[in-house]
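One structure follows; several queries about it will come next.
A single protein chain has been omitted; all remaining protein chains appear in their positions.
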């Protein structure tokens, strides 16, 4: 496993996460958790949290969890299901857990919940594990 | 079909699209095209265009295409496959075409290409068609 | 909820499940479990359990779980990730649990395990809930 401190430092360079206000709040081997407080810049035309905002929260959890192992990993595909609308002021958490890990592939389930623990979205992501180490 | 002018006006209110610099450049019945020039705010920790940036471009094309019909439509699920990395300065286009349309559901294929016509990502999105009209 | 006895009787008419030897072994509201013993008719060219055999086990669990509610439901889309190969003689179980239920849509997570409890595949399925009752 990589040094978690170093991994946090790497993700500090993620410009989009900074722009959106997404924070990685936990990394364990094969596990990660991200957080976002929705604001008025992150909504769609109907004033609800944008699906792409929710996806970004999921994507960061996938990135952190899949890179918590020995190798640099990149997202290959993600399938996301949206379940419940949220709004500015809502606090969202995405939790990524490892479904499976092989030499080349990691599969992760990511669940997004609001501050009340209601399910907002679920996703499955596949990460390709490169030959590079962190 | 909705009035296209009115639809463009509605999407002007999409705050996240504005934040990221995504523009809707074409809407036809069951079809839409979006555009983005990648900049240094839209990258991941490796300096490449963030997967979530690509997703947002896809998502806006899905929103525009699925709302080009008579009813207000919302994304239900999206499956995205990433194929090729891009970088700041690259120009990306997402094109959404209708695979199928029923009373309650629209299915769309979305292809993302760069300025050279190389395939960057493909996605399939399902939109739920509500009872509301535009 | 439907009468479970009546639901089992309906699924008795599923000709493909019979051909493959898939049995529904549990139905609860928003939950179902299916079972299959792999035999030599159900393999691919490499002699391993066919991906389509695993999918069928998943699909039957999705059908049973989504029809355990008041309305007739039909599969709209399924995303499946294959994790581990199995072979003739292996016993497979698929368990479908409800992620979300709205008036029109049910989302289910389906996990396939072998007799040792090892994960073979995971899937997410969306069912469309029609106006018909059972």
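Chains here go by letter, A, B and C, matching the order in which they are written, and residues are numbered from 1 within each.
One rule holds in what follows: contacts are C-beta pairs under 8 Å (C-beta built on N, C-alpha and C of every residue); 3 or more make two chains touch, one makes a residue touch a chain.
Fair warning: this is a prediction, and the values are worked out from it, not measured in the lab.
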Residues belonging to subunit B that touch the chain removed from view: 79, 81, 83-84, 99-100, 107, 109, 119, 122, 124, 126
Touch residues of subunit C, complete complex, unshown partner: 10-16, 19, 40-45, 47, 50-53, 55-56, 59-60, 63, 74-82
Absent-chain interface as seen on subunit A, which is shown: 76-77, 79, 104-105, 126, 128
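Operating definition for what follows: only the chains that are shown with their structure count from here on.
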When subunit B is superposed on subunit C by its C-alpha atoms, the rotation angle in degrees, nearest 5: 180
Top chain pair, ranked by number of contacting C-beta pairs: A-B
Identity of the chain that, by mean CA position, is farthest from subunit A: C
Rounded Å distance, subunit A centre to subunit B centre (Cα mean): 20
Gap in Å, rounded to a whole number, between the CA centres of subunit C and subunit B: 33
Intercentroid distance (Cα basis), subunit C paired with subunit A, Å: 29
Where subunit A touches two or more other chains at once, by residue number: 79, 81
